[in-house]
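What you see is the complex with one protein chain gone and the rest in place.
Chains: A and B, in written order; residue numbering restarts at 1 for each.
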Amino acid sequence: MTARVLLLVAALAIAAALPSLVGEFWVTLLTQIMIFGLLALSADLLLGHAGLFSLCHAAFFAVAAYTTAILQVRHGVSTALAAPAGILAGTILSFVFAFAVRTRGVYFILITLAFGYIIWGVAYRWASFTGGDNGVTNVPFPAIGGLRVAGPTQYYYVVLVAVVLIALAYRVLITSPFGLTLRGIKSSESRMRSLGYDVGSHLYVAFVLSGLIASIAGVLYVYYNRFINPVAASFPVSLEAVLMAIVGGTGTILGPFLGSGIILVLRNWVSGFFHYYTAVLGIVFIVTVLFAPQGIMGLVARWRAGNRGEGA
Amino acid sequence: MLAPPGASFALFLRSFMSGVILQAINGISLAALLFLLASGFTLTFGLMRVVNMAYGAYYLLGGYIGYSVARRTGSFELAILCGGLTIVVLGFFVDRFLIRPIGHNHLAQVLLTVGVAFVIGEVCLAIWGGDNLRVAIPPWLRGGMELPGGLFYPKYRLALIVLGTSTAILLWLLYHKTHIGAVVRAGVDDREMVNATGINVDRLFALVSALASFLAGLAGVVGGAFLTLNPGAEWDILVLALVVVIVGGLGSLEGAILGSIIVGLLDAYGRWLLPEFSYFVLFGPMAVLLLFRATGIFGKEQ
Partner (left out) sequence: MSPAAIAVDHLSKVFGGLRAVDDASLSVASGERRVLIGPNGAGKTTLFNCIAGTLQPTSGRVLLFGDDISRLAENRRAARGMGRTFQISNVFADLTVFENLMLSIIGADGRKWIMHRPVSRFTAERAQALDSLVKVGLADRADETVKFLSYGERRQLELALALNVDPKVLLLDEPCAGLSPSERQRFSQLVAGLPRAITLMMIEHDIDIALALADRVTVLHHGKIILDGTPDEVRANAQVREVYFGRA
């Protein structure tokens, strides 16, 4: 137990020292990795713990981002109000979309896919409000009171602190009784019902919580990118979030961030010399599903179990 | 659609009514196309419990191949044949070597088949580029014809409606009125039992899968003549087909028929009346339906 804590503290120390060691390119990439890792984490609350595969998380992400962007850029609202408003907007949407938990399995997947498309469609076609294809530009760096983020390095620290805090809160959530009820539902819904649980209400709450985390990721994103357009609400973004969680290892806290790191570094590297990066992503999907469905953390766990001589 | 100021209300009404009828035919012709794609998707799910998100990519690839064949040979019929058969072959390999190893895990199927769709999409981009392409309509289907009531409508779209309807009738007859259809329906209910009676279920399912693949490729060629073929088109059409099966109920042929009509009409009217919110018009009723019947109109309980 203490070995893990030491490892995490060391990792944090490195993360904190990083901007002074590497160039701005890596600082912005790492910021991006953390933000999308958070989005992947939000999807994984449903996937890894409740067993629900949601394809609409980009919708909460984008609605939060657009809300904050529009408030800051067009109405001059300060960060102190615009950021919470964005988080609230995305979370309110998740209250609506959470009705999807009335379905299971493949229906849930398809319905969340369709929900995601609604938001993308609105972002794209309601051009008078969302700016359509052009989106909303010139989003300033966040500023609260006298404190103003001056550049990517400072923003890196803002995101790092936010992510660490959320990861800690997430840990409390998943180790709590409520977190256990989700895993019980994933393991055997019929057993849960016969033990008196109203499965639907637990899944509803979990869905909203995951929408909340996705919304936070969206607000962090819009201040990172300083620009938002309908691509942020698109199906590939939702899908990649789930893929990151799977590649890294579902049901863990580190997994989604590891997955985010792998996917984004891969994209940056591959798109430098190969035009058809999406095909590579497709192959990553295929290979992961066929050969490493438990992701990196799963491979690590199997390796450690093998070393200890435990059963598989 | 508004009549010019000063014109009589009757004129406005006549114009509005013809708009209503026009959009109805638009909707039904889109429904015919959607049915070709959705029927394959819903049957492979109902029979084999496989969710194959690559159907949109199959549509696109089939369409592009049909486009090239039509350009090279001038034959629309050959284009359809080549488009359909290519997908039959591709679908076979995907089924056998990629989908089969993962069994009935729907999540894994979605991820894997989306991966396949990504790869197919990029291959198409590499070969046919990013421009909007259209399959050439055969000369005997070009132009419009006059409908009773004075409306002038593209012949091609009407032919599409005929194609969709006859395919629906054919599939329905095959499924409900033939021996092989009965075996397939039995296989849906109890695969082991059918196997035990000596009928090779795997071969049967491969046949059904091949039919579904052919329909997808066919849909691509036929659709590619009035909708454009371009990167991203595979997802646009897939989402519509998915709403069809969600609304109609996964695994149900009748559901695919009814769902296609509903979605086709909603899409046409939505685009006409509320272009900015057409996705709402499309998905709104779906969402409401789900609140009351989580498995669609004809879907079975999980």
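A few comments on the model shown:
Throughout what follows, contacts are C-beta pairs under 8 Å (C-beta built on N, C-alpha and C of every residue); 3 or more make two chains touch, one makes a residue touch a chain.
The structure presented is a predicted model; accordingly, all values stated were derived computationally and were not measured.
Note that the absent chain touches A when the full complex is taken as a whole. Within the full complex, the residue among A:Asn134, A:Ser188 or A:Asn268 touching the omitted chain is A:Ser188.
Contact with the chain that does not appear here is found for just one residue of A:Trp26, A:Phe178 or A:Phe227, A:Phe178.
For subunit A, the residues in touch with the chain missing from this view are 172-173, 175-181, 183-184, 186-188, 190-199, 202, 311.
To be clear about the criterion, only the chains that are shown with their structure count from here on.
Taken together, the subunit B residues at the contact with subunit A in this complex read 45, 51, 98, 101-102, 106-108, 110-112, 114-119, 121-123, 125-126, 235, 239, 242-243, 245-246, 250, 275-280, 283, 286-287, 290-291, 294-296, 299, 302.
Partner subunit B is touched in their complex by these residues of subunit A: 47, 53, 99-100, 102-107, 109-111, 113-115, 117-118, 120-122, 125-128, 235, 239, 242-243, 246, 275-276, 278-279, 281-286, 288-290, 293.
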